[in-house]
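With one protein chain removed, the remaining protein chains of the complex are shown where they sit.
Up next, chain A:
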Amino acid sequence: MAYSDKVLDHYNNPRNVGALDKSSDEVGTGLVGAPECGDVMRLQIRVNPETQVIEEAKFRTFGCGSAIASSSLATEWVKGKTVDEALGIKNTDIVKELALPPVKIHCSVLAEDAIRAAIGDWKKKNHVSEAVEVAVAAK
């Protein structure tokens, strides 16, 4: 399969590979799997408690080139966003940016799932989930 230049760029030169301290209150960890293929991805964020801005993001992906590129791109995109802004990142944005073919869409879904899981973990640690549920319920 031919990968797009952007996928190759992230694949050969992945941004933000690594780990953050899982036990820190400022860190949210998302560990997710793609049932379609059995690949796994861990994405971590460090959030500034005052501003709720994601200041650092790291990933480890054991999977295909598209999954590595999707998670690399995801870490770039979440950095500098508030957690709520980061929740707005959709897998379709990743598909567009990386020009992923239909059979590789699930790789981008994995990255979106990882962002959501990391933010969910951070919210749970910092007891902010309730506020969001109230806001949703009030709509």
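Operating definition for what follows: a contact is a pair of C-beta atoms (placed from the backbone, for glycine too) under 8 Å apart; a residue touches a chain by one contact, two chains touch by 3 or more; residues count from 1.
Keep this in mind: contacts and distances are computed from a predicted model.
Trainee: Leaving aside the chains you can see, what is the UniProt protein name of the one that's missing? Options: "Cysteine desulfurase", "Metalloprotease", "Fe-S protein assembly co-chaperone HscB" or "ABC transporter ATP-binding protein".
Mentor: Answer from the record: the omitted chain is "Fe-S protein assembly co-chaperone HscB".
Trainee: Of A:R42, A:K81 or A:K123, which sits in contact with the chain we cannot see?
Mentor: Considering the complete complex, A:R42 is the one touching the chain left out.
Trainee: Who touches the missing chain here, A:H10, A:K58, A:K81 or A:H106?
Mentor: That would be A:H106, which touches the missing chain.
Trainee: Name every residue on chain A in touch with the hidden partner chain.
Mentor: Listed in rising order, the touching residues are 31-33, 35-40, 42, 60, 62, 102-103, 105-106, 109, 113.
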